[in-house]
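Encoded as structure tokens, here's the structure I'll be asking about.
Of the protein chains in this complex, all but one are displayed in their positions.
And then chain A:
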Amino acid sequence: PLVVAAASRFLLFFLMQITVTEEPDMLFQKVVILVKGHDRAVLDSYEFFATMAAKELGITIGKVFEPPKAIERLTLLKSIHIFKKHRVQYEMRTHYRCIELYNITGCTAQVYLEYIQRNLPEGVAMEVTKTAMEKIPDHILEPLWKEIPTDDKPSQ
């Protein structure tokens, strides 16, 4: 049986019920979506869908490009017994499509990625790389021993 495994967290959005929290939003400097599939036409259509959805939601699109395809070939014997000179060759082609998005907030990223992933066609896989930006945590701004005076023995 086919099992769809998704590592990112999805939240169910209930209709007519939007809760606004005081928690600060995460900021993503760059979100890179790489889709892999066996059919180039399917990836073309998916790219059109993803770029149009990003434009409608107001997300700045960086580059949209096509990394070169990867072909995995194997040569097997045609017959089950002897006939070494007669072989058959198979190949598996993996086409890629890469979409880079810049300056996107955590809420928007969650909404967009969930929308994109729910409409991922069958036979297509996706990898999402997110670069989040964060402030320096408070406990690093000053060394800890300036507040708590302790004897600091130098190491050997």
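Please note the rule applied: a residue touches a chain if its C-beta (ideal position, glycine included) is under 8 Å from a C-beta of that chain, and two chains touch if they have at least 3 such contacts; residues count from 1.
We take it that contacts and distances are computed from a predicted model.
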item	value
Name per UniProt, for the chain absent here [options: "Signal peptidase complex catalytic subunit SEC11", "ATP synthase subunit b", "Serine palmitoyltransferase 1" or "Mitochondrial ribosomal protein S35"]	"Mitochondrial ribosomal protein S35"
Interface with the undisplayed chain - residues on chain A	1-8, 13, 18, 25, 27, 29, 39, 41-42, 45-46, 49, 52-53, 56-58, 103-108, 111-112, 115, 117, 119-137, 139-140, 143-145, 152, 154-155
